[in-house]
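One protein chain omitted, others in place.
Now for chain A:
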Amino acid sequence: MTKLDPFCCHSIGSNSELSYTDEDEFYEVIDIGKEQEEEEKEEEEEEEGEDDGDTDTEEFIFENSDSDSDTYSFESQFLNIKENVLKTSKNLSPKSSTSNKHSINDVKVDYDCLNTLQLYDMLIESKIRRLKPIFKISETRLLNLLAYFDWNEDRLIERYTENKEDTLSSCGINIFGSDNGNDIKNVIKLEAKKSYVCPICCEDNLEWVFYLKTCKHHACQECYQRYIKDEINKSKLVKCMNCDNTLNLNDLDLIMGDKDDGSRKLLEFSIRSFITKHSDQYKWCPFADCDQIIHVKDTCQLVEFPRYHISPYVKCNNDHNFCFQCGREKHAPADCRLANNWIKKADKESATLNWVFANTKECPRCSVNIEKNGGCNHMICGGCKYEFCWVCEQDWEPHKNSFFNCIKYEKGKVGNNVEDENSDSNKTKNGKLPKDFQKYKHYYRLFSEHEQSAKLDMKLYAQIEKKIQSMQETVGISWIEGQFLQESINNLINARTALKWSFALSYYSDQSHNLTKIFEDNQLLLASNIEELSQLFTEKDPRMLLEMKLKCLNKAQFVKARMEALIECGRELLSKGICS
């Protein structure tokens, strides 16, 4: 069974419901596309409504069966009928065929995306309002107090009930200084007398003095400003320079003369400490320069994910997708554990492999150096016009008609034989290379190639935007009509990420298992379609692009469906323990 039809992934095991449905939809799209161009948009929307349970970027939900689980729920009559058809027609895997359709709809994660100010409001709403009647001090002071107690409300209340005044004064809050919760200013700004000498800098001839009412300590404006700037960055409370009296937020603003340097900075610090303290529920978006915070309300939801070998993907308001569990980019079909293993391995081996996967390759025919500057793997040598596949460095011709054969790892047959021989001799020379190094090298090359391609796709994305603009100007289309390109390229990028991670999965999979073969066939199909889609985008003429709209949408839709099928297939590998 070396060459399975990739479509028959649904035939083995009953759990490939998803890919089956998608397949149907794919054909539907094509039919509709051929018949009625205008209705297509609507149709697609409907379809999206239908496959509600598919991978959605915001809520990662699978609708599928899991043979290990005890709870079953029945989706709909329609799906069950399909299930039965599958069971009766192809009964290759008896164990899984007995399993019923199980919904893992409930395995999803509810979350909010917040920025610092929203989180502050939320904290005030949820914690401070509740505590305020007990403490009878102002909200900002309570926030200070909570930050001081590491956000441990119970400990704070316990300590407070034991000894009110000590608790407050240990945080520098003088009970007489607070007026039933109204935050009164502790600091007074005074014009400096001629004879005044600041006790900190010993300068005279000063403009402003700040004087603390409760402890009667004072210093000049410059000293206080320098002091507060330093303190805000390292502590939860800003105290008087001489004693333990705290300055409240209003005081800070008065001294700093600006909220951005004063209270807001300290609040930010408090909130940072809050997030660090509650990292199981709150996470910063890991993307560079993104200040969004993802808040998962119920962490119990997260427990379910590893059982199904899926990961809680979240998206911040800046459209960054990441895994809430491990903080990496979207790594489906691999789960967090596998992604972690892969990354660790890659870190370890990358020094050895970096030179192997340099950005340039030689043309297999004329040996001229070629740099890949587009996302497509179909290369045409600028010198000798030889057409070849970037991945396997072999003739492109066979890739066109039959399968995109080059992502398959077959020992001895693979790509650049010379390179392999070299590595073999290396292996025997130092004897240090692990047994599976060849295999690893192969998959790592694929992984990094698609990572590279994904980056190039992002560049393409920028060009696409320009193209849309030029189309609006030259062809005179409306903005909405140009959106299909954006949609399609989003699909392309998502699919490439999934394909990339699927190679990590391949590496860890049992090669002899039938499901692995099906998985690889799925990979092949997705890869070839990704390349075809990617090639469509390289069209330079905007008019041609518009004419290809249908082709583009169909291809993108198909790529999406194949990606989902691949992810599902990968999940199956993981849940059946074929991949370890």
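Operating definition for what follows: a contact is a pair of C-beta atoms (placed from the backbone, for glycine too) under 8 Å apart; a residue touches a chain by one contact, two chains touch by 3 or more; residues count from 1.
In this section, contacts and distances are computed from a predicted model.
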- prompt: One chain is missing here; what is its name in UniProt, given the choices "Pre-mRNA-processing protein 45", "E2 ubiquitin-conjugating enzyme", "DNA replication complex GINS protein PSF2" or "Vacuolar protein sorting-associated protein 26"?
  reply: "E2 ubiquitin-conjugating enzyme"
Statement: Of A:I124, A:I157 or A:I200, the residue that touches the missing chain is A:I200
- prompt: Which of these, A:T116, A:T214 or A:N242, touches the one chain of the complex that we don't see?
  reply: A:N242
Task: Kindly state which of the options A:E125, A:D230, A:D280 or A:D319 is in contact with the chain not pictured.
output: A:D230
Missing-chain contacts mapped onto chain A: 199-203, 217, 219, 223, 226-227, 230, 239, 241-242
